[in-house]
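The complex appears here minus one protein chain, its other protein chains still in place.
A and B label the chains in the order they appear, each numbered from 1.
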Amino acid sequence: MKSYVQPEYLIERDNDRCIRCKVCVNQCSYETHYYDEEDDVLCSRNENCVNCQRCATFCPTQAIAIRKNPNTYRPNANWTQEVLTGIKKQAETGGVVLTGMGCDKPNLTYWDRLLINASQVTNPSIDPLREPMELRTYIGSKPDSLKLTTSKTGDITLETKLAPQLRLETPIMFSAMSYGSVSLNVHKSLARAASEYGTYYNTGEGGLEKSLYKYGKNVIVQVASGRFGVHPDYLDAGAAVEIKIGQGAKPGIGGHLPGEKVSAEISKTRMIPMGTDALSPAPQHDIYSIEDLRQLIYALKEATDYTKPVFVKIAAVHNAAAIASGIVRAGADAVVLDGVRGGTGAAPRITRDNVGIPIEMALAAVDQRLRDEGIRNKASVIAAGGIKSSADVLKAIALGADACYIATAALVSLGCTVCQKCYTGKCPWGIATTDLWLTKRINPDIGVKRLVGLLRGWSLEIMEMMGGMGINAIESVRGNRLVLRGVGLTDKELEVLGVRMVGE
Amino acid sequence: MVINDVINHTPENLSITEKTAKIDATGMYYKDLNSLLRSLDANGIENIEIHNVYGQRYIGTDLDNHINIDIYGTPGNDLGSFMKGTNITVHGNAQDGCGNTMDHGKIVVHGRAGDLVGHSMRGGKIFIRDDAGYRVGIHMKEYLGKRPSIVIGGTAQDFLGEYMAGGVLVVLGLNMKEKVHNARFVGTGMHGGTMYIRGDVRHLGEEVAVAELNDDDYNILGSLVDEFCSYYGLDAEKILQSKFNKIFPVSSRPYGNLYAY
Partner (left out) sequence: MKNLAKTNNPYSDEKVFDACSIFGMMNLKGERFSAKDPIRAMANMHDRGNGLGGGFAAYGIYPEYKDDYVFQIMFLDKEAKKKTARLISECFNIVNEEEMPTQEANVTDPPLMWRFFVQPKESKMENQSPDDFVMEKVTRINTETGKAFVFSSGKNMGVFKGVGFPEDVAEYFCLEEYEGYLWTGHGRFPTNTQGWWGGAHPFSMLDWTVVHNGEISSYGINKRYLEMFGYNCTMQTDTEVMAYAFDLLMRRQNLPIEIVSKILAPPLWSEIKTMTPENELALRALRQTYGSLLMNGPFTIIVAHESEMIGLTDRIKLRPLTAATKDDMLFLSSEEAAIRLVSPMLDKVWSPRGGEPVIGRLETPVAEATA
């Protein structure tokens, strides 16, 4: 069948600048460029290009420009290019349209309509470079009160036994991305960066590769519906266990690592034979209800002898507040909320763009509900899904998060250009792939530096903004919604967010 | 043995002779029971009898040594979940989630079991003398030397072997009047492993096919049925004489063509 879909991008090559080095041919994993020996020119198969900018970045003479195909259908606000192309693809294949990374629609973001405060006159701002500025955060359940005794000599002894806590030097952690959806070198980079900076990396649901067990102190091991690579040593290896109920990019649906990505290495860590599809069912089949969730939380606590916090991660959905309240009552030490803009290695586009709610709203509602219920201290709240700058982190903390999870931003620091084609398994940046030829493109030694650079840069910016507000400890921002004001929001939106209008 | 120093639990509940301990679990909360089991395990006890068990959960989870536990009563949900190698015998029935995500070890139930027997199990063996509930062996998987197996003496309910990705699941139907297992959606989403079913199945999932057993199959089946019979005093040869159906996945990639490009 002739495909009616036109190439999305056109490659323009400046033949005068091109030195025939063929870097582009080697760099493109979609076989877009090829060298025509007869004419001694480089040519392109435009239809293959996904505009990942790998070739353009590596072309030594900047001879390549990638342009959006100017041939578009007649402009139409409803029947957009994306809609028409999607329908044609489906007509030709009878399948589900896949995509990667987070929702790319503009109208689901609230961060940019929230503004942060600063001190002027009535209280002093602080210069964070020279004065103390504390970002340390502890994730875990906190008691209602402490019992302490003071001896005659003035020594204070703590009588209450605290629940296990994770110590973060900055309120930013690396969110779950399974080994299989991203490469081992990405995992190595994340694990080492987390341990170097004093934060945590989440294994995702594909298990923990043996060589990474030594970073266990900085690893959160995930238990998802497929239970891949979940065995007693794995649970023991991590600093915390995360039960994944859902993911912001695809709430309510399962996952599926296609057999061709299950290489020998992946198969070892996931503990399934090579080449078989790794199916993650939509639900955890031992959790059909809130009391079942408690059963799994305590099964994991029993399996780790109550030494590790247990997180529960859900996609932000309509009833997130009530659900989160139930999760805390079920015994979770932390609730992770993943918003509608959260990334993914592969999801049906229709689900990614239409199911779930923005993290800002879910976070605000959950934090408020847990406070109304008097149980906010019983669990930490972690925000994920669509955090793209240090300001987003700070705003999330002000809305009520204890910490944020980032994933897309971490990958971007490693080279990702958010081309949204992760599901092809051919990521030219060597990230969302298990192809050994491509995975070499991430050098963990360099990857660590780039990730640490990102963490450091964002942390410094957070300190700058905190200093500006005259606040020198992150706990004074946490849940302090008075440091935020909204702009361009309706009364109802402001009400749900619990923030005032600018000027108010 | 200096065990009482380590275990701060009312000693009336516990008696120890040599390497064997006896626990009366009457009214005991599961957390206390399981932490008692952990300390007994850590102190070199090899056999534990637990009496008067009524619904205590997670028995056998997180024990490091390969000890034997005999349970008298009805153990609670998630019996032996994440288990590393304990041998559990239940003198009674098991509830839901028996052997959940179990890694190694053995559970022998002298009775029936509820839903989700061996959910996501990746190693070890489970034997149920009578019937089992819904979703037996869901998503059990094998890898290299680790091959989980489950043998059900009676019949099982719907979604038997759903998502199954490896291992062996045997259903003997010993107590059935008719020769047809009433379960629906047997092997739906199955993409690895094998089921051996004595008798026919009412409704198979789309991802599986039925075949006759070959010699290899009979070897695997034979040794599991032998072991099953050794626990319950039954005649393996007689059972093996009847017709078995082998149910296997058509593809290890059931959803290969689900997506547009």
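Here, contacts are C-beta pairs under 8 Å (C-beta built on N, C-alpha and C of every residue); 3 or more make two chains touch, one makes a residue touch a chain.
Values in this document were obtained by computation on a predicted structure and should not be read as measured data.
> Per the definition of touch given earlier, which of A:K142, A:R167, A:K217 or A:R294 contacts the omitted chain?
Selected residue, touching the omitted chain: A:R294.
> Among A:I11, A:L208, A:I323 or A:V336, which one is in touch with the chain left out?
Reading the full complex, the residue touching the unseen chain is A:I323.
> With the missing chain put back, which residues of subunit B would touch it? List them for me.
Residues 30, 53-55, 57, 73-77, 92-93, 95-96, 112, 114-115, 131, 133-134, 154-155, 157-159, 182, 184, 203 of subunit B touch the chain that is not shown.
> What residues on subunit A make contact with the chain left out of this view?
Those residues of subunit A that touch the unshown chain are 288-292, 294, 318-319, 321-323, 325-326, 329-330, 369, 372-374.
The rule we apply is simple: only the chains that are shown with their structure count from here on.
> Between subunit A and subunit B, what's the gap in Å when you average each chain's C-alpha atoms?
That gives a centre separation of 37 Å.
> Please name which positions on subunit B make contact with subunit A in the complex.
31, 34, 38, 57-58, 61-62, 77-78, 81-82, 84, 97, 100-101, 103, 116, 119-120, 122, 135, 138-139, 141-143, 146, 162-163, 165-166, 189, 191-192, 252-261
> Note which residues of subunit A are touching subunit B in the complex, please.
Contact set of subunit A toward subunit B: 86, 89-90, 92-98, 226-227, 230-232, 235, 256, 258-259, 267, 271-273, 275-277, 279, 281, 285-286, 295, 298-300, 302-305, 423.
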